[in-house]
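Missing here: one protein chain of the complex. Every other protein chain is in place.
So, subunit A:
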Amino acid sequence: MSDITVDFSPAAAPLAEKLLEPAREIIARYPVGRERSALLPLLHLVQTVEGHVSPDGVAFCAEILGINKAQVGAVATFYTMYKRRPTGEYLVSVCTNTLCNVLGGQEIYDGLTEHLGVGHDETTADGKITLEHAECLAACDYAPVVTVNYDFAIDEATPDAAVGLVEKLRNGERPTPSRGARLCTLKEMQFQLAGFADEREGAVADGVAGAPTLRGVTLAQEHGVAVANFNIDTPITTTKPARDESAKAVKDPAPAGAKPPAAKSEGKIASAAKRAAGAVKTAAAAVVDKAEHAVEHRKAGAPVKAGDVKDPEVRAAETRNPDGSTPTPDASQTVAPVPGTRTEAAGTAKNAPAGDGKPAGDTQRGESIVSEANAAHEEQSTASENPGWQNAQRGTEEKK
């Protein structure tokens, strides 16, 4: 995939100019033929430039992955961290889920709404702050909590402390978060969400553990409580030699001449956008990267297979989400006309045909997988021997 060159449409070209190289690094993290796994980080990446996911951002993701815009749009609108309108420099989130709520989270949120004059998912006129009420932020022992760009900013917050925080942010200050790294802008944060290291000197070391986190272990230390008989040389019972054929793993098909993905993805990020801009040549509205050896050439809007189509394996999600060229009853127009101008491109993107087939995959998948479902039966029989587990599974599989 990373060797594929793409002629980007006028809508996607400006983003491609900035983001092509980091986008390729993201795609290289996933196995060959599974490039679509890169979609979530790519959408985060788009937000580093735009602050939200615009039709152009959708076009860029679609074109680089060879899927259609409706498929990208369906994903982008599902997840709350992909914003559909421009956002402020800082995203201030107040937890109003039950526990924070009863401990004062609602008053904090209401106070901020009144003070800033904006509601949920709205941005102040000066473009500084986007406010939102969030669901459980996994810090109930510090309730109520407020985060800025998802870093824990105020623990055991009060309405006054929250107003003080947003005032500082609006004055251009960057108050130190209670338990996160020093603040950056929301767009800069998106780069980390796309899977790149935080390159700011010392930022990883920021933030010490708060007292609630350490309460149990501190109590144990103070009273000399430890788990007895921990001996790291306890032998493991062995029944066969460590190295034989049955111990080996089957690997993913390796990309031709590719470095290990993580080696590629770490460490050289801050200047990636600049380097990408330098590395990419723009001709008219098309971007063609000639630096990479081209094994396939793709034109924007052309029907491009998503790579998995010929895969004999039954895919769960893909069966429900055919790519742009898969003939499905309602996919006849999924190949968007190539727009001539930027304005037209935006218009086309906004009116992208709904390409995803209706969810017909479940039954089909269930039937065709039967031949290899032996282990599944094993799992089922375990469940029936232990019905309590099955109930527990139903009730609690959401827990994280």
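Note that a contact is a pair of C-beta atoms (placed from the backbone, for glycine too) under 8 Å apart; a residue touches a chain by one contact, two chains touch by 3 or more; residues count from 1.
Methods note: contacts and distances are computed from a predicted model.
A chain of this complex does not appear here, and its UniProt-recorded name among "Lipooligosaccharide transport system ATP-binding protein", "Acetolactate synthase small subunit", "NADH-quinone oxidoreductase subunit F" or "HEAT repeat domain-containing protein" is "NADH-quinone oxidoreductase subunit F".
Touching the chain that is not shown, out of A:114, A:160, A:173 or A:252: A:252 (per the contact rule at the top).
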